[in-house]
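One structure is given below, encoded as structure tokens.
Note that one protein chain of the assembly has been removed; the remaining protein chains are unaltered in position.
Chain nomenclature is as follows: A, B, C, D, E, F and G, assigned in order of appearance, with residue numbering initiated at 1 for each chain independently.
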Amino acid sequence: MAPKGMIVIDRNLCKECHLCIQACKQGNIRPGKEFNQKGYRPVESAEGGKCTGCALCGIMCPEVAIEVYRD
Amino acid sequence: MAPKGMIVIDRNLCKECHLCIQACKQGNIRPGKEFNQKGYRPVESAEGGKCTGCALCGIMCPEVAIEVYRD
Amino acid sequence: MQGNCVIGEAAIRAGCRFYAGYPITPQNELTEYMAEHLRKTDGGVFIQSESEIAAINMIAGASAAGARSMTSSSSPGISLKQEGISSMAACELPGVIVNMMRGGPGLGNIRPSQGDYFQATRGGGHGDYRTIVLAPATGQELADLTMDAFDLADKYRTPVMILADGMMGQMMEPVVFRKPKPRQYPECYVLKGAGNGKSKFIRGLILDAIEMEEHNWKLARKYNLISQKETRCEIHEAKDAEMVIVAYGTAARVAKGAIRRLRSMGLKVGLFRPISLWPFPTRELRELSEHIKHFIVFEMSTGQMLDDVRLALQGFANIDFFGRPGGVVPTPAELSNVVSRRYPQKDAYVDRFLRFKVVEGPFGP
Amino acid sequence: MQGNCVIGEAAIRAGCRFYAGYPITPQNELTEYMAEHLRKTDGGVFIQSESEIAAINMIAGASAAGARSMTSSSSPGISLKQEGISSMAACELPGVIVNMMRGGPGLGNIRPSQGDYFQATRGGGHGDYRTIVLAPATGQELADLTMDAFDLADKYRTPVMILADGMMGQMMEPVVFRKPKPRQYPECYVLKGAGNGKSKFIRGLILDAIEMEEHNWKLARKYNLISQKETRCEIHEAKDAEMVIVAYGTAARVAKGAIRRLRSMGLKVGLFRPISLWPFPTRELRELSEHIKHFIVFEMSTGQMLDDVRLALQGFANIDFFGRPGGVVPTPAELSNVVSRRYPQKDAYVDRFLRFKVVEGPFGP
Amino acid sequence: MNVKTIFSGFGGQGVLMMGYSLAHGAMMHGFHVTYLPAYGAEMRGGTANCTISLGDEEIASPIASEPDYLVVMNAPSLYTFQNRLAKGGILFLNASIIEARPTRKDITFYAVPCAEMAEEVGNPRAANVVMMGAFLQKTGIIRPEIYLKSLETIMGSKKKTMPESNRKAFDAGFRFLESVNGGTGR
Amino acid sequence: MNVKTIFSGFGGQGVLMMGYSLAHGAMMHGFHVTYLPAYGAEMRGGTANCTISLGDEEIASPIASEPDYLVVMNAPSLYTFQNRLAKGGILFLNASIIEARPTRKDITFYAVPCAEMAEEVGNPRAANVVMMGAFLQKTGIIRPEIYLKSLETIMGSKKKTMPESNRKAFDAGFRFLESVNGGTGR
Amino acid sequence: MKKIFGRPRSLKPTPTHYCPGCGHSIVHRLVAEVIDEMDMRGTSIGVPPAGCAVLAYFYFDIDMIEAPHGRGPALATGVKRVLPNHLVFSYQGDGDLAAIGTAESFHAANRGENITIIFINNAVYGMTGGQMAPTTILGQKTTTSPPGRTPLLDGYPVQMSEILAQLRGAAYIERCTVNSPPAVMKTKRAIRKAFQYQMDKRGFSMVEVLSPCPTNWKMSAVDACKWIDEVMTKEFPLGVLKDIGAKEAGKEKKS
Partner (left out) sequence: MKKIFGRPRSLKPTPTHYCPGCGHSIVHRLVAEVIDEMDMRGTSIGVPPAGCAVLAYFYFDIDMIEAPHGRGPALATGVKRVLPNHLVFSYQGDGDLAAIGTAESFHAANRGENITIIFINNAVYGMTGGQMAPTTILGQKTTTSPPGRTPLLDGYPVQMSEILAQLRGAAYIERCTVNSPPAVMKTKRAIRKAFQYQMDKRGFSMVEVLSPCPTNWKMSAVDACKWIDEVMTKEFPLGVLKDIGAKEAGKEKKS
């Protein structure tokens, strides 16, 4: 069983580059629809707890907008 | 029989570096004693016609102070 | 057409066939314009050089080979060109150098500023030389003065600088390109290979002091001649003026806006706008000072042209100063406020020395 | 000890522990002195850099890291340092720059000359900044002013230039090295690593125009302060003088020789010798002009300090000019001839404008 | 006549194009014009703005200390520029993104949901053109035909964009404000 | 007292050393001194010269427009400098190389065959020291002992040259002119 | 749950000005992470360039001093010689390092200065708006090579890592990229190694990073990452170009 993980996305840091979506093998991140203050639409973590806490998304995120937690 | 040659040294161009002496396989050039206007002692061509006109001295002379003639 | 592109187009029309430059904001559009359009002309050469230093030396070479040549940069890049400019002046090589000034010193910022006046007019490079410096204030002038720059460079065999700033470079205004004059220059110095004739050389090194002095005075005489013949300025609304603003380039535009406001308030204010910064229009300013006794110098710097105004007026009129350095372009409203506060009382006392630079604005001295 | 070496020795005694430079005549002996002696001191770093540009940036780095730092060059090399000097001024980094001027513009020659006055005093680099410029005229002053230069650089956190020429650099005169003052400087800016505390940075880039303006005025206030506090000059035989020569550095030495001759001929001539070229001793010169109405500016150039004299005097006295550019050092005899011809008639008319530069000598304009 | 307008928003919203097309149209109309994009080339992803000055005489200063009209396409621009607007000036705001409304009472403002409207006409990237329709409806600086012709010239020179969809977007904006009265700050 | 001397010749003749040693000796004696080598570092193989000024007061100018003494070690120097010599000045020339003699009548000159003399004392490189002996004999600027001490210091710091052979060379020059009266130009 | 990934201490909690998907910000984080791991935050001095990274001092929480365009290696040399035990790195773009700063980077490497250069190769002048850089690929369109870079007019892309590797003062040089999580991890290891060599006083070190510039390449961030694999690494092969190796570890130290 894959370890359980969780990510926290800082909406105001995210710049909608979608590199994290590309990086996440679990498909746990998806494009967002709402604009943030800067005019970007930050990505969102999918519901359903697919996240393994592998941190690949964080490793790719240029804005350090993602924090990764794991049990 | 080696070809006959002759060199003409421009006394006022010569700077007494002696590279021509080194270059001449015939020992046809020797250090001079008299000073020229610049304060150098130009080399001289030895008497005795040892010169073959091989031009090696001219090739080495930094000052183009040597003209070489050959039959 | 953007100001930067206007310069590029005017240069090409004036017959510029060699451009070398290195990217720097706020003049990149000029470099890019040349990249796009100069290479399409017959024989036109565009080189993005490895540095500003390489660029100025490339145009020196191209100019020696007979091409009308240009380089451009902005403040820090122009500092790097100083050795090259000094060398071109020494070798009497024509060439046009564009400086789209930015805020300085150091990396500063990329906003419009006028902090390079001293560098441009006093020879930022070493030795006794001067560079003709033209300061456009409209899109049209960008075109006209660029063409003139090439003509002056040829006429006097000397580098000529176009001194403007990011605002002039970015601004878009309708422009009519005039027909360029046919090129006239003494071809004698141009290197084309010796052919069957005598070989020649171009150099700035003159080891003998007496010969070098002779060369220095030869240059000095040329600069004197230029000073007498090539001053340019605009005098605006000065006839009845009680006070005249002295400003160039972008600052002069702001001043014109301010003058409109001031006049509508009933204050008789005019403008003296040097177009040639070197040679500075000393005579013209002095003539103006015969009936105007109150001047306010306005620069987007802490005060540099001020020296030239003081040298010209020699105490015959009051001189105030207002400066906004660092990339701030004050609005006409702000400037008109300052000027109105300084507007002379009747029979105001003429102070021959500028004892303090009078500066207003949020951070004044 | 040769002038160049005196500077080197004084610098080392003053605690200079970082030197970077690139060979150029006529200052090579200074570089060589540092190569030999600085590396022998505790922690002393000597680098022969790949260029003048690298050298100025190396000393910027060393200075930011807290070392007393110096670089030296001669005219063309100093032109190349302009971006770096402007950057140091912007970053408020101390540092000493020696310019042993040679004949210019361009490669010029290696003889003593004073053609870089404008570059040194008006900021050859871009932007609103000034460099303190000290001009020694004796071997002893080479030592003293070098030490002072380090102190001033620290005190005001600004680059300081020693401006001399090949003659000062070559000349040998007995010198006594004074004990250097203990170093005093605000260590707050020095980068030593953040430790456990807050990190800091040094920069010249300030993108926001208002912030940049604030920085410009901050610098301007500093320069105003320096102008008020740090002017230096020597006034020699001026008490009873009818005419005063204004000259600095090597030219001032020649002037002293000339004055001896002139006095022996009964002509009352004195000397005003600016030691700090920037800030120019304006106040001091103006005071002198209260009783002296005839000045002759003598420079080994076509006339640059002349502007500062005219700015100071503002038409209150007659100003003549005599220049020998290009590496010529006139003899005291020649200068005294020139001065005697210009020696004022009784009640001579004071001409407020310098209508022509009065130049004598074989090639005068 | 001497009118100054500032267009402002973030990079990618086509703010500079709005200004440029207006300047171009005004030039075609015969006005003296200056177009001054704001300086930000060394920084990307920030805000973008430009100033258009037009008038019957030579433009003395291309800067607008007190613009007559202000178009803001995102919230930060509203905060930055609203106080600069001249007394009695008109402000146009992109209601699709900006929730806030101006606070000044001495101006008129129009809220245009231009993103939604652009999507409606089937050209989601043409929010700026919608706004231009709205802008010219209320300011009437130049006639719509002239403007649209300019727009076509500009676009044509860049890429072959559908002129038709731009025209539709413009019309939508133009008509949207036809019968709307501007608000004032609260 | 204020005395100026120019030493001149071609590179390699030790001309700068002559001037430097005199300056050093004069400094030891207590004079104010300036030593000004001529500028030629960018060119080699040319002529070399230096100017020594010494006096009781600070030296106003280190340049000699009209030197009191002139030492010329080769012919070009004679042509270059002889006209600069002050009226009544003294000229020393290296007779080993220079055939010409000065043309001015208002000066005194001494012809010293210093190369030959140096060879005689067994130190062919010390022609310059021979000349210094001759120079100090006739000018008497400083006492021979002081000069020789200076020379030793200077040489010692450079390399271990035989002080003895220098002393001999100096003496030879000094004695050579003891009983000679100077000529004047023809 | 435990936080296992987040912002390193040496990176300030400040939003950057970089464009979406820009490689600069990834490399910033890596450098900060390595500094944290080596516990050098208090004794590091960084030298940012003129280039998109000009504001790096707003992001790194270590001491920094800005260099004029291209002069980072000279400035870093000055800092390092005065503080020989500090970690000193110069952070430079391709225009900065390989055009205007050619001489400075070349000679710092040749002197074997104990500094590290973090070299961001994005094949364009990013900050000034996408002009041709020395590393622009043949055929690549930029604002100053509108028809694409042509060798006869514009010259060839320059492999700086290969060239500096030839100099004897260079101890460690590696070319990496940051277009995928494994590539990012590899880059981090390279930075760590370079810093370690520096602290061991083994000479000059450099890590070249092929770095996406979606803005000037006019691509999405995701496509930019692909372009690095498909095009850029063909011109600039990844790998270690110089490593004086462990064998020299005992060599005399530089002071």
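Here is the rule we use: a residue touches a chain if its C-beta (ideal position, glycine included) is under 8 Å from a C-beta of that chain, and two chains touch if they have at least 3 such contacts.
Quick caveat, the model's predicted, so the values are computed rather than measured.
Novice: Given the contact definition stated above, which residue among D:C5, D:I24 or D:L205 touches the chain not shown here?
Specialist: The single option touching the absent chain is D:I24.
Novice: Can you tell me which of G:I4, G:M40 or G:I163 touches the chain that was removed from the display?
Specialist: G:I163
Novice: For the chain left off this view, which of C:V6, C:M34, C:I78 or C:C91 is in contact with it?
Specialist: Selected residue, touching the omitted chain: C:C91.
Novice: Tell me where the left-out chain touches chain C, residue by residue.
Specialist: Touch with the absent chain occurs at residues 17-18, 20, 45, 47, 49-51, 53-55, 57-67, 69, 83-84, 87, 91, 191-196, 199-205, 207.
Novice: Name every residue on chain B in touch with the hidden partner chain.
Specialist: Where chain B meets the chain not shown: residues 4-6, 12-13, 15-19, 22-23, 38, 40, 53, 55-56, 58-60, 62-64, 66-71.
Novice: By the contact definition given up top, give the residues of chain G that touch the hidden chain.
Specialist: Considering the whole complex, chain G reaches the absent chain at 99-103, 106-107, 110-112, 134, 151-152, 154-156, 158-159, 162-163, 166-169, 252, 254-255.
We take it that only the chains that are shown with their structure count from here on.
Novice: What are the mutual neighbours of chain C and chain F in this structure?
Specialist: Chains touching both chain C and chain F: D.
Novice: Taking a step as a move to a touching chain, how many steps at least join chain E to chain F?
Specialist: The fewest touching-chain steps linking chain E to chain F number 3.
Novice: Counting C-beta pairs in contact, which comes out ahead: C-G or D-F?
Specialist: Answer by contact count: D-F.
Novice: Suppose each chain is reduced to the average of its Cα coordinates; what separation in Å results between chain A and chain D?
Specialist: 60
Novice: Between chain D and chain G, what's the gap in Å when you average each chain's C-alpha atoms?
Specialist: 40
Novice: Do you know which chain D residues sit against two or more other chains?
Specialist: Those would be 53, 83, 87, 91, 110-111, 203-205, 207.
Novice: Name the residues of chain E that each touch 2 or more other chains.
Specialist: Residues 41-43, 45 of chain E each touch two or more of the other chains.
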